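Please see the structure below; I have some questions.
As you look at this complex, bear in mind that one protein chain is not there, while each of the others sits in place.
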Amino acid sequence: MVSRQKKMAVAVFSGSIDRLTGLAMLVTGAVTMGFEVELFLQLWGAYAFKKDVLQRNMNFSEFQDKAPEVAKRLQELKLPSWFELIREAKKSGNLKIYVCSTAASIWGAKREDFELVDDIIGVGEWVEKMSEADITLFV
Amino acid sequence: MVSRQKKMAVAVFSGSIDRLTGLAMLVTGAVTMGFEVELFLQLWGAYAFKKDVLQRNMNFSEFQDKAPEVAKRLQELKLPSWFELIREAKKSGNLKIYVCSTAASIWGAKREDFELVDDIIGVGEWVEKMSEADITLFV
Partner (left out) sequence: MVSRQKKMAVAVFSGSIDRLTGLAMLVTGAVTMGFEVELFLQLWGAYAFKKDVLQRNMNFSEFQDKAPEVAKRLQELKLPSWFELIREAKKSGNLKIYVCSTAASIWGAKREDFELVDDIIGVGEWVEKMSEADITLFV
């Protein structure tokens, strides 16, 4: 009997680097455990994956006054950035990244304007994918 | 053999219009695909559905400095607001909206003080509903 590969599907609304770090940790853990992972980038999530935004995005979602302390600590611990974690996870072949077609329209962007994105899809197709996952999250 | 209708259940904590737009997109997609959708409005989510708040709520959860740009872009694309999307999805008959009884107490509000709300229920009843869904999210 072959057991089905487990699956995690995340609607990534947030584009803040602290929340994206939390997401990237979960993606890393899931890919390491052999899960199939799918991300669906909505408004700010799509924004954060834009090639012209990626390097200069410093937005924190909470405790903005503690951002410098956390950033310094991450550097001391030599932790990879959220994007490096996602890029590394992508190499496993088990991570697919989709941009919401409405978000792509809002940013006036095509697939090649985003980093690591496999495809631009509609929200109906996404919801179907999400309903087959063992873990569903909204970040 | 009749296949069961798929279900999405979302605890809506946020009352920020950017996050509610992300939610409304997912709700629209789910209803279009024939899913049954249930929302449970907690603190700020309940606040955003109050009749006296709905029209004047301009709160963004992230990238506040980019809010005017995004608002302008949504208008150019003639995208319906988060509330228009939810109201439209409601017409399908497959969307139920509940307010958390504690949130209703906090805002000193009754069912008729909220737009589109079906009922005020307790969190225990909600958790039971949520456990039967294919997709569970916290927004």
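The letters A and B name the chains in turn, as written, and every chain counts its residues from 1.
We adopt the following convention: contacts are C-beta pairs under 8 Å (C-beta built on N, C-alpha and C of every residue); 3 or more make two chains touch, one makes a residue touch a chain.
Everything numeric in this text was worked out from a predicted model, so none of it was measured.
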| item | value |
| --- | --- |
| Contact residue for the chain not shown (choose from A:Phe35, A:Phe49 or A:Tyr98) | A:Phe35 |
| On chain A, residues whose C-beta touches the chain left out of the figure | 6, 8, 10, 18-19, 21-23, 25-26, 28-30, 32-33, 35, 61-63, 70, 73-74, 77, 79, 134-139 |
| Contact set of chain B toward the excluded chain (per top definition) | 11, 13-16, 42-44, 47, 59, 61, 100, 102, 105-106, 122-124, 126-128, 130-131, 133, 136-138 |
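Everything below uses one rule, namely that only the chains that are shown with their structure count from here on.
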| item | value |
| --- | --- |
| For chain A paired with chain B, centre-to-centre distance based on mean C-alpha positions, whole Å | 23 |
